[in-house]
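Report on the following structure.
Shown here: the complex without one of its protein chains, the others still in place.
Moving on, here comes chain A:
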Amino acid sequence: MNTGDELPPLEIPITRTLIVAGAIASRDYQDVHHDAELARRKGSPDVFMNILTTNGLVGRYITDHFGPKAALRKVAIRLGAPNYPGDTMVLRGRVEEVDGDTATVRVTGANGIGKHVTGTVTVTVPRAGEVTVPAATAATAEAAEAAVTASREESA
């Protein structure tokens, strides 16, 4: 994991099924993500992928590459050209920064009409042999402990 590393591209065929399944899995029932007729009435040529699905795909792209021990810390994305059925989105990533076991990856996803998504993902990838104890988890565990103590004090 080094600055400048390019992740192998991931091709995602944008099917109607992916768009609708993604919308439903993310509990997003906006009609433009499942009803082509209503999408057209709103000025879109077809249904299009919702932002939560794009977010999920970006997350998957990173963990597919860095492995199941990789922990996502932050995903920030911006949308551009919509993902319509029949298109293919190609996700690409480049390691922009490495700080210890944490990498910042710049991700782009281009489809046939332009850049669908640009974003940055911060991911922690423990080195081989290390046990995953994310700092944030430790911090929240402390917070939980403190809260439990506080509530005990309250009830006491």
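Convention: a residue touches a chain if its C-beta (ideal position, glycine included) is under 8 Å from a C-beta of that chain, and two chains touch if they have at least 3 such contacts; residues count from 1.
One rule holds for everything that comes next: contacts and distances are computed from a predicted model.
Q: Pick, from "Ferredoxin reductase", "Cellobiose transport system substrate-binding protein", "Type I-E CRISPR-associated endoribonuclease Cas2" or "OB-fold domain-containing protein", the protein name that UniProt gives for the chain of this complex that is not shown.
A: Of the names offered in "Ferredoxin reductase", "Cellobiose transport system substrate-binding protein", "Type I-E CRISPR-associated endoribonuclease Cas2" or "OB-fold domain-containing protein", the absent chain's UniProt record gives "OB-fold domain-containing protein".
Q: Counting contacts across the full complex, list the positions on chain A that touch the omitted chain.
A: 12, 18, 21-22, 24-29, 40-45, 50-53, 55-60, 63-64, 68-69, 71-82, 84, 112-115, 118, 134, 136-137, 139-140, 143-144, 147
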